[in-house]
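Let me give you the structure first, and then I'll get to my questions.
On to chain A.
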Amino acid sequence: MLDPYIPLVLMFALAFGFAAFSVAIAPLVGPRRYNKAKLDAYECGIEPSPQPVGGGGRMPVAYYLTAMMFILFDIEMVFLFPYAVSADALGLYGVVAVILFILTFGFADLYVWRRGGFDWD
Partner candidate 1 sequence: MGVVARTGVPDRHSEVLAQQSTDMPPIAYAAVAPVLIVLVAACLGVLVEAFVPRRQRWAVQVALSLLTVVCAGAALIRHAREINTGGTTFADTVAVGPATLFLWGTLLALALGAILLIADRSIEPGGAFVAETNAASGGTASRHPADAPGAASAEVMDRASASVVGMRTEVFPLVLFSLGGMMVFCAANDLLTMFVALEVLSLPLYLLCGLARRRRLLSQEAAVKYFLLGAFASAFFLYGLALLYGYAGSVKFSDIADATAGSLRSDTLLFAGLGLVVMGLLFKGSVGPFHLWTPDVYHGAPTAVTGFMAACTKVAAFGGLLRLLHVAFRASSWEWHWVLWSVAVLSMVIGVVSGLTQRDLKRMIAYSSIAHAGFLMVGAITLTERGLSATLFYLLAYGFTTLAVFGTIGLVRTSEGEATHLSDWAGLAKRSPVVATVFTFLLLALAGIPATSGFMGKFAVFSAAFSAGMGPLVVIALLASALAAFIYLRVIVLMFFNDPAPDGPTVSVPGAFTTAAITLGVVVTLLLGLVPMLALDWASVGGFVS
Partner candidate 2 sequence: MNLLLALILLPLLGAIVVALLRGNERAAKPVALGFSLAELVLAAVAWASYRPGGARLQLSGSIEWIPTYGISLSFGLDGIALVMVAVIALLMPLVLGFSWRERLPSERSRGGFFALLLVEQALTVAVFAATDVFVFYVLFEIMLIPMYFLIGGYGGSRRQYAAVKFFLYSFLGGLIMLASAIGAYSYAARTTGQGTFDWATLRGVLADAPTSVQVWIFLGFFAAFAIKAPLVPLHTWLPDAAEQAPIGVAVIVVGVLDKVGTFGFLRYSLPLAPEASQLLAPLVLTLGVVGVLYGSLQAFAQTDLKRFIAYVSIAHFGFIALGIFAFTSQAQVGAASYMVNHSIATGMLVLVIGMIIARGGSSRIADYGGMARVTPLLAGMLLVAGLSTLSLPGTNSFISEFLVLIGSFATRPVFAILATVGMVLAAVYVLRLYQRIMQGPLSGTALLDSAGGPGAATDPEFAASGGTGSGASRLALRDLDGREIGVLAPLVVLIVLLGLYPAPVLDVITPSVEATMSEVGVTDPVTSQGGN
């Protein structure tokens, strides 16, 4: 009865094993060259903020906007993708619904665009 789940359990085990292995092995075999960038929170090169927030530092408010826009477009995709997969089954109704969805979303985009929400400076 549990047969169909055995591969699933195996895959979980495998995934966990791989992750644990990677984390464990990296410090052992990796090269060690310490520099200033290594001590940053993110090594990708962007300063998260000049100071920690508790220290009185400020963060450019544009980050919030960007993050918000990201979430919005992300959610739009979350809706559009399942629709695209089952577009056939949903027929005309689906088309109309999705067009309405994109349209209302587009209004908001237009607003953000006209008000400079997409400009960094």
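Selection rule, in plain terms: all candidates are chains of the complex that A comes from, given by their letters.
The rule we apply is simple: a contact is a pair of C-beta atoms (placed from the backbone, for glycine too) under 8 Å apart; a residue touches a chain by one contact, two chains touch by 3 or more; residues count from 1.
Predicted, not measured: the structure shown is a model, and the values here were computed from it.
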Candidates 1 or 2 all belong to the complex; chain A touches number 1
Interfacial residue positions of chain A with respect to candidate 1 in the complex
61-62, 64-65, 86, 88-94, 96, 104, 107-108, 110-111, 113-117, 121
